[in-house]
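Heads up: the structure comes next, in structure tokens.
One protein chain omitted, others in place.
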Amino acid sequence: MTLDTVKHAEQTPEVEQPWKELGLKEDEYARVREILGRRPTGAELAMYSVMWSEHCSYKSSKVHLRQFGEKAPRSDAMLVGIGENAGVVDVGEGYAVTFKVESHNHPSYVEPYQGAATGVGGIVRDIIAMGARPVAVVDPLRMGAADHPDTKRVLPGVVAGIGGYGNSLGLPNIGGELVFDACYQGNPLVNAGAVGVMRHEDIHLAKASGAGNKVILYGARTGGDGIGGASILASETFDATKPSKRPAVQVGDPFQEKLLIECTLEAFAEKLVVGIQDLGAAGLSCATSELASNGSGGMRVELDDVPLRDSTLSPEEILMSESQERMCAVVEPDKVERFLAICEKWDVIATVIGEVTDGDRLEIFWHGEMIVDVDPRTVAHEGPVYERPYARPSWQDTLQADDAGRLPRPEGGDELREQVIEVLGSPNLASKAWVTDQYDRFVQGNTVLAQPEDSGMIRVSEESGLGVAIATDGNGRYAKLDPYTGAQLALAEAYRNVAAGGARPLAVSDCLNFGSPEDPDVMWQFVEAVRGLADGCQVLGTPVTGGNVSLYNQTGEAAIHPTPVVAVLGVIDDVARRTPIAFADEGHLLYLLGETREEFGGSAWSQVVHDHLGGLPPAVDLERERLLGEILISASRDGMVDAAHDLSDGGLIAAVTESCLRGGHGARLVVPDGLSAFTFLLSESAGRAIVAVPRSEELRFTDMCGARGLPATRIGVVDGEALEVQGEFTIPLDELRDIHESAIPGLLG
Amino acid sequence: MTARIGVVTFPGTLDDRDSQRAVRVAGAEAVPLWHRDKDLKQVDAVVLPGGFSYGDYLRAGAISRFSPVMESVIEQARAGMPVLGICNGFQVLTEAHLLPGAMLRNTALHFVCRDQRLRVESTATDWTADFTPGQEISVPLKNIDGRYTADERTLDELEAEGRVAFRYASGGPARDGYGNPNGSQRDIAGITNAAGNVVGLMPHPEHAVEPLIGTGRTDGLGLFTSVLKKLVSA
Amino acid sequence: MARVVVDVMLKPEILDPQGQAVQRALPRLGFDGISDVRQGKRFELEVDGPVDDAALARIRQMAETFLANTVIEDFSVKVES
Partner (left out) sequence: MARVVVDVMLKPEILDPQGQAVQRALPRLGFDGISDVRQGKRFELEVDGPVDDAALARIRQMAETFLANTVIEDFSVKVES
């Protein structure tokens, strides 16, 4: 077979090329030919096809994601915004924090352990690529029905994979979610987030500049992993009946990645790195074209120099390989030796594979012949952009009209007690300890808060106590009822969780999990959710710094619930001031902050007791969220509250239960005037939290709420060995604990 | 002059910086040691920290045990220098035959992370003198290969010679950290050599040295202050 | 009673970090001349009753659906003499 060189391509314009198999559309292929003024070589075709896939080019979502930039609130904290591997925010004292959430949904369904493990690996490399030391991971998960047999296959594998990889890297897992819903049966969502810390001056970007600078590939050898994966994986509906379409499964090597972290940080510390990029989806195609197009010059790469695990790989395959645990650095010539020495110290294979050139072309050679000659911008940034048609689904009105407020409610204390127990023991509200006990939350010795707290919190400075907090949230049921509001509720909840711990929310990352963008209904959900999130961030003053879009999460015609997962990052001046959720002391007074309305659309109660999804989700008032946040932060800073817990799914009763169990104390609750016990306990109105106030602080605290106009209702006291709702029912703490803790182990056995 | 305590970093070690912090919190000087160097930099004691050295790919601790630094550690340990192996470090010590027995996969077959209650069984070691016999402490535990195993004769010998240093405490509910988390024989969490200078344990005392952080307790500090006292008074 | 052994190895094209770690360690331990190491699993099954074709077919099916993850692993079944 003759090598398909650039020269050869020029001479043989008529050659049939497998653009379709590689996932390109006819007009996209034509566009490639137009850009090049000839047909692409096989290697060029490989590059364009992966880089122009949905996964890499965001072709369906791009036009909408722009709002995150356009509507971004002014924020002095923002150091690096959308577009880089991850956003970076200033947290004070010269420290900067980078964080991001990504999806690894399809691979985790095919091979739960490895899919989830490599998901963690990928997001952590994004963090290192910014110049930061990774300090924590989080894992928002959505699984099929808890009692479905396939959930028993997927969930334990996913959890073991996330733990197996993250634990081996020495990254504390400080948060996440686990939600079960039948809509995720064939499309579980495995999102993974990571947080990294650096000094301002250590921020690095993915760009190759300075002619003559060397391009160094380091980390694992390149094998045949996931070849074509990027395009096939993300651009077509996963169809279990056609196993040949399954992407090759990649096996993660966390040990290699740990070495990669340490050697990269050492190279940063010695200021050896001009630009850096991790290798993720689209492997070398992505790294070389992005580095080159973001820099000032061009790049020349000798593909023969790439260390291979499988010597039979073709140049196209090398360019498309998605082998894990690799990075690409741009290094000045006189620093190359030192860079390689550091890699050697850490037993990391490192090879100079090319250099930055004066020109503006990306040129790739194989056996001395040029096989790629492209303008890197056309590969990395000028992919197709779709304005996909979208329309409010015809069924949306019917769904919203099916008001959950009309569902039969419990009559009397006994029935209310039964239903409360049913809700508390449902898999979505039960303790997630079965999962989180498989994750190391202590490593690095800086964990201040971790599961089951509202947010995870990490100390950044041992000297000052400066810390950061992160929480992720997203409720697909709310978003199904109204994607605009649903996205804002996800944002509001994560924001509230961060504030409840005492940290000031600063910035947002997101992972937008949706069905097929080719379905106008789904596209509408996506458009609405993005608009909701962008508008919400504007009001809350928390810019979106980056994120990830995962489309085609559907099985046949059935899409998952629209599931925008939102991560909010916050900062706290002194972690000694953090507020935990535990009711730790008897006699503390319980206050409910915010207003409770009759809001049951999409609620846990409507799902668990009535298997119902309809009506409208709870209303959002972001100004109110902001005020609530300010109160929670002030109360934490000034030591006015001893515990705080946000209210979300399951309503007040779920939050009180968690705080009681965590603290080992019961509580006596009184139903406030004007509310039914049912609404008081189970409504899911947003913008609420409960706090435990020491008696000595009561006046100061209520004065503050009064002065700022935040409704604060005294609803009870921390007391005894049971949870008592006066005049309604009592549940002993032991029984409550049993309900809470045995549900998930019972399901997974 | 305070004591100098070395902390070894193998490829894949995770808790080296935490162990250094614990050493400092206890009031000693922490000296980083590198697996490829035989040179122990004249430290007075050595900590082999936790992690997944070499990925634990063959067996936990199996590859690290052959590193150059271990040649010196083995030699010095035999000569009486205090050595503490935590988790992966404990595994390295058993692989190096400085401590008897071996570690197997947890009976639950998965990683276990929890706040663990321990009973201090022996205070006659360089690393436990600051505790009182029978004292109960609580420190984080996190491992997947933590099931301590040895043959019956070895176990009997350990018991008879008072060389079980820490045991998983019973007497309370699992959620409060009681009970054997991994199927270790005779609830053994940590042991010592006959001379009392080499101690290995699976739980992580270095994660329990500061209020607020981790479990918020400082029960682990005693190991580090114990050795410091011995070194300073020596 | 007879013993049937099922060997499960990662497919050749799949990365084997465990085997690699062993291989890289060997020269340091003074063992040269090993150009590749792959690490897999070995299951020893004690079978009640005769190991006839039907039993072997069942074990093969067990290996395929349960002992091996055929997305990434190959297996082989043999009767131990």
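Order of writing sets the labels: A, B and C. Residues in every chain begin at 1.
Methods note: a contact is a pair of C-beta atoms (placed from the backbone, for glycine too) under 8 Å apart; a residue touches a chain by one contact, two chains touch by 3 or more.
This one's a predicted model, so the numbers in the text were calculated from it and none came from an experiment.
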Where the missing chain makes contact, among the chains that are shown: B, C
In chain B, positions touching the absent partner: 58-59, 62, 66, 94-95, 100-102, 104-109, 147, 149-151, 183
Interface with the unshown chain - residue positions in chain C: 1, 7-9, 19, 22, 25-26, 29, 31, 33-49, 55, 58-59, 62, 65-67
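Going forward, only the chains that are shown with their structure count from here on.
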Arrangement of touching chains [line / ring / star / complete / other]: complete
Where chain A touches two or more other chains, by residue: 253, 255-256, 347
Contacts with two or more other chains, residues of chain C listed in rising order: 17, 21
